[in-house]
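Below you'll find the structure I mean.
Note that one protein chain is taken out, while the other chains of the complex remain in position.
A, B, C and D label the chains in the order they appear, each numbered from 1.
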Amino acid sequence: MLSLSGLRLRFGAAEIIAGIDLHIGAGELVVLLGPSGCGKTSLLRIAAGVERATAGRVENGFRRVAMVFQDPRLLPWADARDNAAFGLKAAGMGKAERRTIAEAILLRLGFSAGDLDKRPSQLSGGMMQRVAIARAFALSPDLVLMDEPFSALDVGLRHDLQALLRAEVEGAGAAVLFVTHDVTEAVRLADRIVVFSPRPACVVADVTQAPMLASVGAAYEASAALLRRAEIAAALAPPGASPLALAGARERLSLAGKASAARR
Amino acid sequence: MLSLSGLRLRFGAAEIIAGIDLHIGAGELVVLLGPSGCGKTSLLRIAAGVERATAGRVENGFRRVAMVFQDPRLLPWADARDNAAFGLKAAGMGKAERRTIAEAILLRLGFSAGDLDKRPSQLSGGMMQRVAIARAFALSPDLVLMDEPFSALDVGLRHDLQALLRAEVEGAGAAVLFVTHDVTEAVRLADRIVVFSPRPACVVADVTQAPMLASVGAAYEASAALLRRAEIAAALAPPGASPLALAGARERLSLAGKASAARR
Amino acid sequence: MAVPARPLSPALLSAIWGMAGLLALAGAWQWGAMVFGPFVLPSLAETGEAVVRLVDSGKAGPALLATLVHALAGCAAGGAVGFLLGVAGGLAMPVGAMSYPVFTALLGTPPIAWVVLALLWFGPGGGAATFTVAITAAPILFIATLQGMRSRDRGLAEMAQLYRAPAFMRFTDLVLPALADFLIPALATALAFSFKVAVMAEVLSGADGVGGGIATARSHFDLPETMAWIVLAIAVLILADALLLAPLRRRRAGRGAPVPLSAEA
Amino acid sequence: MAVPARPLSPALLSAIWGMAGLLALAGAWQWGAMVFGPFVLPSLAETGEAVVRLVDSGKAGPALLATLVHALAGCAAGGAVGFLLGVAGGLAMPVGAMSYPVFTALLGTPPIAWVVLALLWFGPGGGAATFTVAITAAPILFIATLQGMRSRDRGLAEMAQLYRAPAFMRFTDLVLPALADFLIPALATALAFSFKVAVMAEVLSGADGVGGGIATARSHFDLPETMAWIVLAIAVLILADALLLAPLRRRRAGRGAPVPLSAEA
Partner (left out) sequence: AAPITSALAAPAKGLEILGAPNGSTIVLLRLLQSGALSASAPDATFRLWRDTDELRAAIVSGRTSLFTTPTHVPANLANRGLPLKLFAILSMGHLFVISSDASITSFKDLAGKELVGFFKNDMPDLVFRSIARGYGMDPDKDMTITYVRTPMEAAQMLAAGRATTAILSEPPATAAIMMAKKEGRTLNRAISLQDDWKKQHGGLGLPMAGIAVHERLIEESPELLKAMAAGLPGARDWVLSDPAAAGQLGEEKMDMKAPILASALSHFNVVAEPAAKLKPGLVAFYETLLSFQPEALAGKLPPDSFYLDF
């Protein structure tokens, strides 16, 4: 059980999180949706215990916590295999065993054998993201915090990993707190969808639903329906940012462009 | 006019790009789709002239080239405003003028005035991505290379920026080479969609279409149709990664999980 | 979980701790003086008296100024050469590979090898001391700069290349800030060495400055005065470090919590 | 655009350029010898003969070994202290803030201040030289390590904290590799200084080793022999640098093109 109650966060004078309550139990997958810069990453970092809230309580009853950070956070001097095995090494597992496990997971995530020895600088963006995912799942965690974990993956991998994730939740009873910008992904995965307002973040919607992994069409319909709800649309697709309102702003941009062109 | 012909790339013994021809003219927006690790970023880097191909020709007739890299590549010691103004400074524009332009663009991209002074370490992932986008567009480039540029943005911003991008292509006649994993985004934006095979990359489909910004429903239909084409499905959503094939692999993963759990 | 009020700025706090460190050093000294007696280490009190005497007699001022000039001029000249060659070496492999063993050799060569040469070239009036300092500072800066160049972020360099940033802008906007992490410790090391080397070179070349004072005090077996000169020189060094390098360090720290150069995409 | 065949490994190529650099240094020396005459700078030939003489007579071996031992032992002992305090200082602000001015002061203090103390504690048989080397190496490593700790990637530290990596693993897997960029130049600087300081301390404290040889050669007014000793010491230094530090540098370079610590998400 992870409980965040009355959570507030400030950086100096700026209020980032303005009072959030959130509770997740085992076997539950909660997706967080919210506009860019609203405080989702900050909330996850507080939940993980690597950031202190300005106010509020964090109670974490889970023992094995893993996190897929928004950036991969791989050791630049270690290869993919050793990076994926980091959590296992931290848990005290022997070298041969942890490497075997890390390899199996990486291969499962679409790595070829030749890529296991590559260092982060030799991996593509999506490959780095997969190493970070492998590192988290190698631990068979009971709480997984995931910050836009599939953002750099192709459709095939993304669907595959979504299924894998649901299996972990349903099979192993893991709890997952999942941040994404992809509303369809949210609908496919979530037992519950929590929508945040723009900064300072507070909860504008909390929707309990059945995950729609099975049907792509149903997921599309559900996500469209979600975005039609006024409070959610206001947070995620505010009218000010609709294509119709662009004309004036575009002028400003092309003006800027002209000025710079004149100088060249 | 950007022409890549007979492009090949190897890293040591590994072949990454296996002969690709690609031509883009002014006012054209070409989207590249392809599985993670297939060589899209590498191709963009070759087109940008920051990586040398092992074989093939690169002809670039555009004068002002900008690129949104897959990672933001911001100067950690400069604030958002100065980072966005980097290209203008490189082009020799004075301090006051380039800051005004950078500010205008950042505000247009959803920054609040207080965020302009923040350094990258104080920005969220999506905010960093927007600074990198602002840096590229400040130049009013005639060729823009974009590597998953909207991956960390919320739905509202993403739609907004898609519209803005089409406006640049249609209004200012810019050429855009755009990498994404979001098929719907590809369909909304592209004049042409080029699909790559898994590594070594070669072209498996080259679809000319009309961009479908206007209708979300139509874009969804078109992307579903695209993914139904056998050669595209094989590249982007191979059957091996379908949820149905997961059972066996999951066993391996949970096995791994058990082993690690035993150690704790 | 309210953050407790912090009445002291980090800079002040660190200065206070620094004082504490120096006090501990002084304590160790006093202990040594008591255990080993005045012919090994004079007491703090005796040395303090000698400091007062030197300052009052007006000898300290000009000598410290002379040493400061030798140290800073040598450090600046040598440091500039080392820095520029380090940058060049980072850009063009042969320059770095050629210079590296030369600088290592220079750093490892006892000054005996060129004391006479330096006297001939620069004369005894402090020129020799400045030269000796320069030849010490140059390799320190070179080695650090070269490593900094080798460790710099290729991603940012690629970005600058794409945006066709002119060479000078690349230097000021990319190279220099990225090198700061390497230059700060190298400059601190070079500055401290500059004072030591300047003093020793003054002793060797018979110049004025603190070294001249030390040579005289030593030939008089006036240990308190010898230590007084050293204490004065160290005080000026710590002051110079605080005035010249602390702003750099503060600026570096002002970048905020260090983050990877291009994180969190 | 086929990449041209590269017959030479980078390490070999850089060694060849290094030789070229040393040859250029030798050229400058020869030029100086011709211009200034044998009593300012002996010629290469004379010095070479003296080197052969020293090696043949069997004097060179033991002396070089003694100096090597003084330099390496001092460098290792002092370097370890500086490194550990630097790491501690990076973890706990007070430790770093307290130690910083103390190490600056130690670095800037002419050895005159503690030669007698060192002789008392460690005796004239090389112990004093080792101590003097240690007290020079410690601050160099400390300052660099402290900066390295301050520049380290908080993102990775956060990751390690989340995965509850034990302290020792954090040290070996995160801290140490990240510090490599700072330790490599600091170690190179400290090693070169160690040789110089060891030789000078041997000269002053009447120990054996190269410094003893130099003192004798100087009182014989035998300049070629003086320079021969120095050349031998430098040769051993460059060898030590190549054997001890080049592997570190190669390993660091082996990480491939340096990238930001967590790039391209």
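Following the convention adopted for this analysis, contacts are C-beta pairs under 8 Å (C-beta built on N, C-alpha and C of every residue); 3 or more make two chains touch, one makes a residue touch a chain.
Keep in mind that this is a model prediction, so the values were computed, not measured.
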Full-complex touch with the removed chain, picking from C:L85, C:L119, C:A178 or C:V210, is C:L119
Out of C:G21, C:G74, C:G126 or C:G212, only one touches the absent chain, namely C:G212
Touching the left-out chain: which of C:P10, C:P38, C:P62 or C:P166?
C:P38
Residue list for subunit D contacting the dropped chain reads 36-40, 112, 115-116, 119-120, 124, 203-206, 215-216, 218-223
Considering the entire assembly, which residues of subunit C contact the chain that has been omitted?
36-40, 115-116, 119-120, 123-124, 203-206, 212, 215-222, 225
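The criterion applied here is as follows: only the chains that are shown with their structure count from here on.
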Using the touch definition from the top, what's the fewest steps needed to get from subunit A to subunit B?
1
Interchain centroid distance [CA atoms averaged], subunit C/subunit D, Å:
17
Touching at least two other chains at once: which residues of subunit C meet that condition?
155, 257-265
At least two other chains touched by the same residue of subunit A: list those residues.
41, 69-71, 91-92, 122-125, 139, 151-152
Which residues of subunit C touch subunit B once you look at their complex with the stated criterion?
155-156, 158-166, 169, 173-174, 177, 255-259, 261-265
Using the touch rule from the top, collect the residues of subunit B that touch subunit C in their complex.
45, 48-50, 65-67, 69-78, 86-87, 89-92, 119-125, 128-129, 135, 139, 151-152
Tell me, which parts of subunit D touch subunit C in their complex?
13-22, 24-25, 32, 36, 40-41, 93-94, 97-102, 104-105, 107-113, 116-117, 120, 139-140, 143-144, 146-148, 150-156, 181-182, 184-186, 188-189, 192-193, 195-196, 199-200, 203, 214, 218, 226-227, 230, 233-234, 237-238, 241, 252-253, 257-265
